[in-house]
Structure formats: C-alpha cells, structure tokens
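Just one protein chain is left out here, and the rest sit where they should.
By letter and in written order, the chains are A and B; residue numbering begins at 1 in each of them.
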Amino acid sequence: MKKRLFAGLVLAASASLFAGALTAQANEDISGTIEVGGWPSGDDGFKAAEAGFHEAYPNIEIEYVFTDTTAHHQALQTALAAGSGAPDVAMVEGAYIAQYKNSLALANLRDFGVDEYKDDFGGFKWNQAISDDGTRMVALPWDLGPTLFYYRTDVFEEVGLPTAPEEVDKLMSTWDGVLEVAEKVSIPGQRWFLPSAAYPYQWMFINRDYYDEDLNLRLERDGDLECLQACLDIRNNGWDMNVDMWSSEAYAAYANGSCVCVAAGSWFSGFLKTDIDPDGAGHWGATRLPGGLPDTNWGGSFLVIPEQSENKEAAWAFVSYMLATAQGQNDMFAAVDYFPAYEPAWEAAPELYTDLDPYFSASQDPAPNAIATEIAANVPTVYNTIMDTTAEGYLYSSFNAGAEAGETPEQIRDRLAADIEAACAELKEQQIQNLKDAGVWEE
Amino acid sequence: MKAVMKKNRFLAALYQYRVAYVYIAPFFILFTIFNLFPMAYGFFLSFFRWDGLSAMHFNGLNNYINLFKDVLFWKALRNTLFIGIIAHIPILLGGLVLAYILNSKLVKGQNIFKTIYFMPMVTSSVAITIIFQNLFGFNYGLINWFLSLFGEAPINWLGGDGSLIKVAVIVMFAWKWVGWNMVIYLAGMQGISNDIYEAAAIDGANHTQIVFRILIPLLKPIILFTLIQSTIGMFNLFTEPFVLTGSSWTGGTNNGGLTLMIYLLNKAPQGGTLYGYASAVAYVITIMIVIISVFLNTVMADKDPMGGGKKKGRRNRA
Partner (left out) sequence: MKTLLLIIAIAAVVLIILARTGAVGKKVALYVILLMIAFIMLLPFYMMFVMSTLKTNEIYSFPPILTFGSNLAENFKNMTAAVNLPRAFLNSCIVTFCYVILVLFFCSIGGYAFSVYDFPGKNLLFAILLGTMMIPATASMIPWFIMMSKFGWINDYKALIIPSCANAFGIFWMRQYCQNNVPKALMEAARIDGCSEWTIFFHVIAPILKPAYASLGIMNFVNQWNEFTQALLILRKEKYYTLPLLLRSMVSDRGNDYGAIMLASTCAVLPLLIAFLSASKFFMDGLTAGAVKE
C-alpha cells in the first residue's frame, strides 16, 4: 500500500514536472476533489489557470473556500491545531510563513520532490519556507512583492512635476526630493502626499527583517533617522491623510486623486486595476521606492498542504501545476498581478513583463512589471520570525504616538523598540522554543 | 442504621423528583460535553507553551507570571474597565430610563419606539462596522462633516494620540446594547403593578423618586442580572474596538483601544499562536468576571439574589 502511494507520488511529481512543457500529456491517474482555501483574489487567479490545470489533470475537481485574509488564517490555524477541518491546499501570507515553517501539521513538500524546483525560485522566498533545522519544506512560494512606489501622474503633471518613472525616481532619490514633491502635490485638508507619514519608515522594514538570527531586535540601520525626520516633516506639515493605507478612506482617496502616492508590493497593480480604481486607467505611475531606499520585497504568499489532507497527491498536483509551471503562474499573473516567484515564468512569456501596461499612464515606460522584475532580482535574503507581524503593527502605531507627542526621530525609534519588545516578549519565548526544538539555538 | 435510612430517604427523594432531573438533564449533559470538557482542556493548556503546530512544552506557572508582568495586559485591563464602565452608564441607566418612560404610558407609540431601540441588535455586523468607520472617518467622516458645518477642524477620532478611539468604541457599543437592556428591564417591569406608581404619584412622588425609590429596589434582581451580563459583555468587548482601529492588534495609537479580548485573541487563535498563554489569559479573565459577579451579588445582597429562596415554603409533590 505504502509502496503504491509512493509510486503515485513519484508519478505525480514527475508528471507535474513535465506538465508545463508537455501540456498535451494529461495525467488521468490522480483523481478526486480537493478543497483549496485562501483569500480573494487568489481564487480569481486559480480560476484563471484552472483550464490549463484540468487539461493536465482531468480527474481532479477543485472546490474553493475563500474568505478574508484574517479569517482564513484563523480558520486554517485552528484546523491545523485541531487536526482536521483544514482544506487540502491552503494559501499562507508571507507575514505568517515564519509561524508555519516548522509545523509538523503541514506536509513536507520534499517528500513530493519539491527540491527539483529549487533553482527556479528566488533564494529569499525559497528559504523562508524551510524549517529551522533545515530538514523540511512545508510551503511553495507563489508570488513576490517587489515593492513599487505608485503615484498619480495626473496630479504630478498638474503641479509641474515629471511623470516618467525614471525621472520621478531620480527626483525623489533623496529625502529632500521627497519632501519637495510632498509639498508640491499637497493641498492641506484636500489633497495629501501619502495615506500616513509612517509609511516611508515602514518601507525600510517591509521585508520584515526586524530580528537577526540571535533574535536581537535590530531597528538601527543606515539612514533610518533621516527617514524618520522626513516622516515627521510630512506629518507636521499636514501632507499626509493620517489614516491607515488599507482603510476605506485611503482607498477612496487613491481613486479620487486626493491621496497622490502610495507604495506596496507589485501586486498592488492588480488591486488598483480591479478594485480600488478600476476606472482610473491612464493616471497612475510606478517606480522604485523613494528616499534612496534599497530594493525590497513586500509580502507575497505561499501554498501549503496540510498533513491531514486525504488527497495529498492531488493537492500536490495542484500546487505544483499552479506554482511551478510557467503556464500556471503566468495565467494567474495575467489575471491578478501576483508576480511569480517561479522565475522561468518570466522568460516564458516576456510580453507579460515588458509590454507597456495600458492601465498605467502613457509616460509609464518601462512597465511596472519590468521594474518589478529588476527589483525582484535584487531582494536580499532576510531572516523572518514569528514576531514580525506584531512588530509591523507597532511600527505604524508607535510612529503615530511619537509624532503626536512631538518626539525626535531617536525618541521615536526608542519608543518603537520598547513597544515591540513588550508586545513580542511571549512570542520571542515561543520562537526560542521553536529554535531549540530544531536544535539550532544555543543559549 | 441511621446512615442507611438517611441514604434511603435521599434516594427516595431522588426517585420522587426524577422528572425534575430528567427536565434539567439536557442542559447539564450538553454543558458537560461541550463546555466543561473544552474548559478543562483549556486549563490544562494554560500550563504549557504550545503554538498549536509544534510540540507542547510544560511551562509551569510561567504563562500566568508573564501575563502579570506584561504592561500591555494592564493597559488592556485599564482600557476595558474604562470603556466598559463608561459605556454601561448609557446602556444600563439609559436602558432603565427608556424602559420606565416606555412602560409608563406617558407617550404614545411605545411599541414603535421599543422596536426602533431594539433594532441595532438585529443587524449584521459587517455593514454596521463599515458605517461606524465611515461615521468616525477622519477626512470623509459624517461626524467631522457635521462639525465642519460649525467651522470645526476635523477630529482624528480613530487615530490621533489614541484617546478618542475610546469615545468611538463607547458610542458604537452603547448604540448596540441599550435596546437589549431596555427590553430586559421592560420585561421586569411587567411584573410590577401599575397601582404602585399611581399610589406613589398620589403621594406626590415625582418620576425621579419613583425610579430610584420604587422601581430600582423592586427591580434589584433584574438589575443585578443585567450588571452581571454587562460585566461579561465588557470583558468580551472585541468587535467594536477591533474594527474601529482598522483591525489592528495594537488597538490603535498608544494602545488606546486595546481591550482584554483583543489582547487575548491576539495571542491566539486569531492574531498569534500562543495557545497556552492565551488559555492563561482566558482563565484570568474568567476569574475576574467571577470575582466581580460575586462582589455584585454581595453588594446587592437580597436574601436570595436570584430569587430562588422565596418559594421555599411551598413544596410540590411529584
């Protein structure tokens, strides 16, 4: 029985390997219905690639269980802890991967031969999914979030600023340049440079590398105080809306042009096109992060297969087709702008990456995805912990608290460090425990 | 010999009242299976460090010790008590006054008013959440627009230094619950004969006196009941502050809206995966609720606050 299963797995793995190249060769041996769980618009992505998947695996049916991100992770977490009730394939957001990578409740993808794809994925995403002891890999990267700075070209034009990505990048490469732009585009009480002045500071940390491998909080980095000072200037001049960038107020402001700039992973292009500003073709531009900040990554998700799944074979067929074939990845990319972590996809359909994007402004050359491809190649490998999401939450609120209290950049940094340490104390204990369990922690 | 007889009598009593036991059995059976067991398991968990995914590690009392050392826990407790106590002034007192007015035939159309006041209980939370975010919005909010009509600068209710989050939470919480308590008080008032009010009115008592001298003492058990319910509701306060701060586990700037329930759920299962620690938090909250309830019980002590003892004289044959 076991042998047959293993043979099946090998078959599945090899079949999926070739599925990309030889789509005509369908695998009819794997069958069943699998449940796929996640949050929107992952389902739109999967549905866009479903036709190709069914061609490769005609006997696998898919059911989608989709809800909002928070609810999805809660339900997944609870089902894993309980030992049943999880879907066969689940999406996991990049921010959560540190808490899942050691989990024995998730199937080890190495048993399915995931290492075949090692060279096809960027190093930093691949490593995030490997357990602390280095033996298991529980998640396959779906997408990257090469961080782009989005701006309203119509407003830039109106106030006499350049709109081409390279010129904007050059103009804003220093904090002085950033403040100059902020001042020009802002009309106090009516139009704002950013949703919140806390964000430039957050961009420094957006790849969530708050802790080093000895679990020391490392907030101090090159240029952080200059960055914080610029943030304070933006706040004190009333150039930011002073609301969360994900709030409905901010969303409305992106669409009606009263919030002029925002930065996010390149998946934000998809947000803009389909949800935030669907009627806004022609007035958005995108370039690298301003203020001379290094290229970085913002989010991006993974797929996992819970150990409790009763059809892991079909689940792996799904995961490997969707994430490790150029066709699967590019079909999804075209639909929802999830930038593939699977690098062969970039060359398989170069037009998706280099062709000018009609949604963006006429001056947007190169296309946002072309810039994103360059950024993706530069993202360094970082060390992630289970404290990262909590730390990120405090970055925003501690900055606001500090700015409200009239503190200096140093004081804000110290306040943030104290807040993070307090909020993460227990998580840190758990992280140490995880590392001890993995045998990689020395007192 | 005596013991045997006593035992027999006890068994006979059990047998005699078997119907009663059958009637109350469903609750206790269901409770034991579906609540008691999970609670016991939670108690067990509270002595472990467990992330729900990897191995469990015995942690002694450390979860409890660390909890009491955590400044955020104390902040959350302070916020919870502050919001809870302030919000329950309109909820309980307002509920009582509204119930009195609508019970007193002073106005017409009582049923319409009652229904309107109870309506917030009937709604789904998603839409109401979005609407309250909109009401308290900084740049597009209805309240700030209203203020702007009087030439006021917009107020950052949900941001700023975090202190105004509490105002928004209190408004949203009171909006939802005042009708519920009104209904419970109304139910209690049905049992009070109108003659009492009339007699009091003839004696020259005004409405304030009637409420405080007659109504509140008569409603004591039901007030105690709503107080305990409100205590539980206060410690369970989660949705309102969470959504108003944009689903932030910090509870907004300076943890202004961080309540105990946000604190708990941030540990597990929603925000994080510290199941053992979260269980410890849950037990501490439970103990606080029990202490407050016992305290309320003693302060408002009746012979039998829940009203059980007064019928002792009568016995029913079964």
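Just so we're on the same page, contacts are C-beta pairs under 8 Å (C-beta built on N, C-alpha and C of every residue); 3 or more make two chains touch, one makes a residue touch a chain.
Keep in mind that what you see is a predicted model, and the values were worked out from it rather than measured.
Student: Which of B:65, B:85, B:130 or B:299 touches the chain that is not shown?
Tutor: Of the listed residues, the one touching the omitted chain is B:130.
Student: Sort through A:62, A:75 or A:217 and give me the one touching the missing partner chain.
Tutor: Candidates A:62, A:75 or A:217; residue touching the omitted chain: A:75.
Student: Give me the chain A residues in contact with the hidden chain, please.
Tutor: So the residues of chain A touching the unseen chain are 35, 37, 39-41, 63-69, 71, 74-75, 78-79, 81-85, 87, 246, 248-249, 251-253, 255-256, 270-271, 274-276.
Student: Spell out, residue by residue, where the missing chain touches chain B.
Tutor: Its contact residues with the unshown chain are 10, 13-14, 17, 19-21, 23-24, 26-28, 30-31, 33-35, 37-39, 41-42, 45, 52, 98, 101, 106-107, 110-128, 130-132, 134-135, 137, 139-142, 145, 147-148, 150-152, 175, 179, 183-184, 186-192, 218, 220-222, 225, 228-229, 232, 235-236, 261, 264-265, 268-269, 275, 279, 282-283, 285-286, 289-290, 293, 306-308, 310-312, 314-318.
Definition applied: only the chains that are shown with their structure count from here on.
Student: Could you work out how far the Cα centre of chain A sits from that of chain B, in whole Å?
Tutor: 39
Student: Going by the contact rule at the top, pick out the chain B residues touching chain A in the complex.
Tutor: It is residues 49, 51-55, 57, 66, 70-72, 130, 133-134, 137-140, 154, 156, 158-162, 246-250, 252-255, 266-275, 277 of chain B that touch chain A.
Student: Mind listing the chain A positions that touch chain B in their complex?
Tutor: Counting only chain A, the residues touching chain B are 70, 74, 77-78, 80-81, 99-100, 102-106, 189, 241-244, 246-249, 252-253, 258, 386, 389-390, 393-394, 396-397, 400-401, 404-405, 422-423, 425-427, 429-430, 433-434, 437.
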